[in-house]
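Here the complex is missing one protein chain, while the rest keep their positions.
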Amino acid sequence: MIYPEKCIGCSSCELACSFQHTGEFRPTKSRISAIRWPKMGVSVPLTCLQCEDPSCMKVCMVGAITKDKETGLVSINQEKCIGCRLCTAACPFGNINYDPEEAIVFKCDLCDGEPQCVEFCPNNAIEYREATDALLQRKKKVSAKFAEILEEVR
Amino acid sequence: MIKIRVNGKPVAIHDEDKTLLDVIKEIGINIPALCYHPGLPARGSCRLCVVEITKPSWNGRSKIVTSCLYPCEDGLEVLTHSPKVIKLRKVIIKLLLARCSDSKELQELALQYNADVSRFGTKENEKCILCGLCTRACEEMGIEAISMVNRGWKKEVAPPYYEPPENCIGCGACAEVCPVGAIELTETNGIRRIWNREFEIQKCVECGKYFATVAQLEHLHNKYGIPLKDLKTCPECSKKRVGTVLKKTFFD
Partner (left out) sequence: MKQILVCGGPGCLAKGSREVFEAFKRKIEQNKLHVELQLKETGCQGLCQKGPLVTVKPGNLLYTEVKSEDVGEILDKIIKSDSNYDRALKKDEISFYKYQTKIALRNVGEIDPENISDYIERGGYEALKKTLHEMTPEEVIDTVEKSGLRGRGGGGFPTGKKWRYCRNADGPVRYVICNGDEGDPGAFMDRSIMEGDPHSVIEGMVIGAYAVGSRQGYIYVREEYPFAVKRLKKAIEDSRKMGFLGKNIAGSGFDFDIEINRGGGAFVCGESTALMRSIEGNVGEPRAKYIHSVERGLWDMPTVLNNVETWANIPPIINKGWEWYLSFGTKTSPGTKAFSLVGKVKNTGLIEVPMGTTLRDIIFKIGGGMIEGRSFKAVQTGGPSGGCLPAEKLDLQVDFDQLTKEGSMMGSGGMIVMDDRTCMVDVARYFVNFLLDESCGKCVPCREGLKRMSEIMGRITHGLGSEKDLEVLEEICWTMKEASLCALGKSAPNPVLSTIKFFREEYLKHINEKTCPSGVCKHLTTYYIDENICKGCHVCVKVCPTGAISGEIKQPHFIEEDKCIKCGSCFDACKFNAVQIRGMKIDD
């Protein structure tokens, strides 16, 4: 769950994420990004939503992308991936990226249940929790508004 | 649960669909498997993954099998590096090297297995080892733009009629899975070249970055009904767009 209103655009999450996954502090290799509007002083952290019915999974023909029934995590099996990169284009949120150096596609893997972005966010703008009723309520509300505005933007 | 022994070490296997190679890799033993890819159906054609197997009930007899295809059977004793197996791998590497004498990957293997490269006095410089990974990748993609044509020593990988393949979407998975880098894929000025065909790469409508071939996007559109207009931004800009929406949701 993200709380954009709490995000201060400090990049901590990006740095933590890239370090966790590549051993370097390189936001371009981060699985999470904070989209910033510096003039307004506003920013929004974005990462994989672990969709219910993920588009990326649907387009992957070799079954390299799977969704864990218990944790809900959508993950890429790098061994199985054949590098067609359809998933990167298919994700409507741009949450799968291609790393030309490593020749792999990558996405948020929730750090095996201990998301570093959450850990390092100084302002608790990102949370990782079991879904509770209250949270679901909030999610619903946000997504309704989201859908509304999405239509407008298109 | 199945119990086997690999090089004398007992291994318990819970997933009965696993092949011997799966298990061998899992316990950290390294054997060459050039025609194998975890995402694709095994083909058993390079024969490098051979292992020697036996069972107590076989009266001392053993069999040579390809581990990428052989199912785990209870009570199997598997030898991944018996003298016979090593000798076989050695000859197979030599045979492959006689065909593809310039291959770095094969030369490395030859070094590892101490295989005398000049044994057959032949040096062809084919690039492709005919492992069939590319054709299987393409088949799994549901595209089948390339396939194995001809038989025997004339076998090769080619698009239908050796023409630039019409149904190819230029995704490059074939080049990606090729274990010896035999498939040429180049990208210059927004054009990707593969299989003698040129693919226009979509420029992100927001930032102008090239991110996927137009054919890939059309494929996504045709097969999954994703509106084309939603496919015109690169992942970063898609993210930004989502961010914009969220910003409006929360801040406006």
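Chains here go by letter, A and B, matching the order in which they are written, and residues are numbered from 1 within each.
The rule is short, and it goes like this: contacts are C-beta pairs under 8 Å (C-beta built on N, C-alpha and C of every residue); 3 or more make two chains touch, one makes a residue touch a chain.
Computed from a predicted structure; not experimentally measured.
The chain not shown here makes contact, within the complete complex, with B.
When the omitted chain is restored, the residue from B:Lys25, B:Arg47, B:Arg136 or B:His219 that touches it is B:Arg47. From the options B:Ile13, B:Leu95 or B:Ala158, the residue with contact to the unseen chain in the full assembly is B:Leu95. The set of chain B residues touching the chain not shown comprises 43-48, 50, 64-66, 69-71, 84, 88, 91-92, 95-96, 98-99, 119-120, 122, 129-130, 132, 148, 150-155.
In the analysis below, only the chains that are shown with their structure count from here on.
On chain A, the positions that touch chain B within their shared complex are 4-5, 33, 35, 37, 40, 42, 44, 46, 55, 58-59, 61-64, 77, 79-86, 88-98, 103, 142, 145-146, 149-150, 153-154. Of all the residues in chain B, the ones that touch chain A in their complex are 37-40, 137, 140-142, 171-173, 175-177, 211-212, 216-217, 219-220, 223-224, 226, 229-231, 233-251.
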